[in-house]
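Data first, discussion second: the structure below is written as structure tokens.
Omission of a single protein chain aside, the complex is shown with its protein chains in their original locations.
Order of writing sets the labels: A, B and C. Residues in every chain begin at 1.
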């Protein structure tokens, strides 16, 4: 058997912003024997997880479950609704917005990319302006929680901007690192396609991804002309009703999804969201006490699922991460794209609790000390003060 | 927790021709905690499974691992090598060949489909003739083992046919239900793209799929103009060398793949292939003893991984399957497409042994009796005689 | 990791009469993280399994759970109720009765051992006679289901014999291989101490054992003078009420016990008992069809959990078992004590179903053939006929 952890003792701290720590209950669910994906038990399982995902997306409309990573669900959102040469409006909130844009371009779409500094969320005013300037834009695509920066965008405000412009563009939102961790309301916010993945707030291993679909998006799928097969919603919807899938689903991951949905419901989504907010606040308190700078500059945009910390000039974030991994068996998120080596990201999402956060931040503080990174003391005191409050 | 088996006692017999029974060792591997897919341990894992899959495909060329079902790997093979309107030659060996053809058509390819009766393998002579008639054909796509019929096609003969025609078409082969069960040699047979999935001979749950690629196919990928992003080989190959993936891989299924490859190597591929042949022979001995007809009419084409049995006129295969499931807790494969209700399929692949085969065939025989399907006795005697021999 | 099965493919058939095949649900339960055995969650677990075991023993009186094998529960029954030199009446039903007797003698008890031929159950008339002859006998100890012979004794008849003799001896019954498989009623049958273990009908790994106790036995414990500490009921009962144990319990096996009790209740004890009867009948039908002799000669005493088969003169049962293990990856029970090499035992208990029985018996028949043991054909036909009936 492959030994997955080189550290001889103790549990690894997986504090990247996803994949998040998978609960034992989910791991145990996943390792049940695979069943016939066309048999009656499977139908029950399929209906249960499809219905459960509607609750998680807060929608009464259809949800599609793909045996694929989140990147696949990005592609699915586009190929089901758009045609070659369609114009799409995207906002540069960070690395993942940039990757989604690149993917759209590869599929033959024309992307208008509202440049950003990777420290702010989507600016609704610029969305509105861009839409007013181009009535032919087919879709607005934004990222709810930028996993590369730790900045959350205000989706209702984007919705309002589209409405103010009186524009018919579809609204597509990447909720890969927000779903199940940050309040997200597909239906109430009138999102057309929500894209998500299994390995963050849903507390699963990677390998499943999702599209939640509005009626308008579904109608658009009838005219969309980008070639599609694997991702085609229509094949899915034709058999999902009875709990089945048009091709072999990732059965064992669906077992885990069933368990994860049960856990999220048992805790209650509002409690889940509050928990993430609380851990994020405590983390920011620590970072500020250390005197380090948080990447996010959007007042109301601090992410509840991760905190991105800027390294002081002249210090390598990747060396810090290497020291923390080597010495304390903790994985921190790396800086992506243009942030490489300049920031590190602390994941505090998913299956997580107060003491794991304390261990996590202690590991960061010890890493800073070991590397001689200038910082003030008091980070842990700030965290404990916050956590002992409520 | 979802209870996945309605039968109160004993282990389910999952005798569909895939997903096959997943070994305990693989299930236990899958439920290890998810790790950082950008960390050093993951790199080791990634390199190990990529190298291992080369051995399984019997190739020294690159293998791509997708977090996706086999259907995705079909799509990947086409979009990486072809351009809109390209002409593709396919052979109607059964339901899955028909689905692959439909998928190709949806992607904008023009498919010439050599009709078949679903009881024979690919006819190399017709391939040769079709190629001679159309020098512009871009690819020949065939299914090695038709999971819907239990007929295996002779891939070296198809290769020879292409060579005899002196034609430059790529050769693509679906090995979804043959890889790891039936001898298959990507490199020696000069296949350009081999397509496979995790849930059959590889003994994994569904959720991973594969492309093995020739140098020629890889070169073709440079000019191919079908839009592609998720499936793009080039992004994969750029980072696979160090054991990483361009987007989040299905980490826990890769743990299982690592274990499954170790098991196949420990048994030895020739022994694995011989074992499947032996179980298939024993199964056919039983079916013939019962006096039932085997769907396959290709002398050398009987599948080592499944046997498709025709129901006598006037009897419903689906009722038989329902009785066997209800009474004996065994899942048999259903008739697909035009074979619906007319045949049932017995899977004898993957993690399997003699006594499980005996239980399987006893279940079929008792089902026949319960339903009053005319048949002779002696099936079990024939099986036991065969199995007790070597 | 230790590889536990040398056979490269397929699942082992563990057809010894215990440990029986452990259900996946129980294995998964057992591998949950260990918790504080003095914390509130543990109390809940403890109360649940203690109450559940009362249902399984069919008693409203106390049940003791030991972290120990069944042998320990034998010892516990004796040391809690008896004093040095006490006279105990036992019946030689087979190897395990003989072992229990040896254990009693070692503890300083004087055992009157009613000799037997290992082919019959306890003879109530001899029990009655022995009791009438010796009013000072402190306890009658019998084995409900002799795992070494496959003979079940009639406990209500033994109870009636004691009553007819008007004797005050305690009645102790070993239910190690019957509990959870054969109808057993601790309270209704007025048994004083029932002894059991986890690894048979309870479908758990070995490591837990049990005493169910009558009020009379409990009263007797106050005067009993055999030294005792680990096994002392009183320490257990003092803290069991709140779900705790006087020393560290085998927490993870208790998780499994919780799950196993849930499974037995879901199926329903009457259905569980009927299932074992049915599989035993089918097994005997096969053995008779082969023309082999069943060890049990007690008309109503054929065990529902195992069948002991006599090898024809001149053939080694151990060679048969070795061939079956080597060739078919099935473990059969060996002959114990004076039956060594003369019989083999087929376990058909616990987590078991029709097709596993078919595989099991096919393995035996093939083994007979391979070894050239004279036998008739038709065993499998007889089994299938029986199983297809109801």
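Note that a contact is a pair of C-beta atoms (placed from the backbone, for glycine too) under 8 Å apart; a residue touches a chain by one contact, two chains touch by 3 or more.
Quantities reported herein were computed from a predicted structural model and do not represent experimental measurements.
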Practice task
Decide which residue listed in C:9, C:251, C:303 or C:353 touches the omitted chain of the complex.
Solution key: C:251
Practice task
For chain C, enumerate the residues touching the unshown chain of the complex.
Solution key: 1-2, 4-6, 11-12, 14, 16, 18-19, 21-22, 27-41, 44-45, 48, 66-72, 75, 84, 102-103, 106-108, 197, 199, 205-207, 226-230, 232, 246-253, 255, 258-259, 325, 331, 334
Problem - On chain A, residues whose C-beta touches the chain left out of the figure - result: 3, 7-11, 13, 21, 23-25, 263, 266-267, 271-272, 275, 327-330, 351-360, 362-363, 365-366, 369-370, 377, 380-381, 383-384, 387-388
Practice task
Kindly note down the residues of chain B that lie in touch with the hidden chain.
Solution key: 1, 24, 28, 31-33
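By our rule, only the chains that are shown with their structure count from here on.
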Handout entry: Separation of mean Cα positions, chain B and chain A [Å, integer]
Key = 34
Exercise for the section: Round to the nearest whole Å and give the separation of the Cα centres of chain B and chain C. Expected result: 45
Practice task
Find every residue in chain B that makes contact with two or more other chains and list them.
Solution key: 11, 21
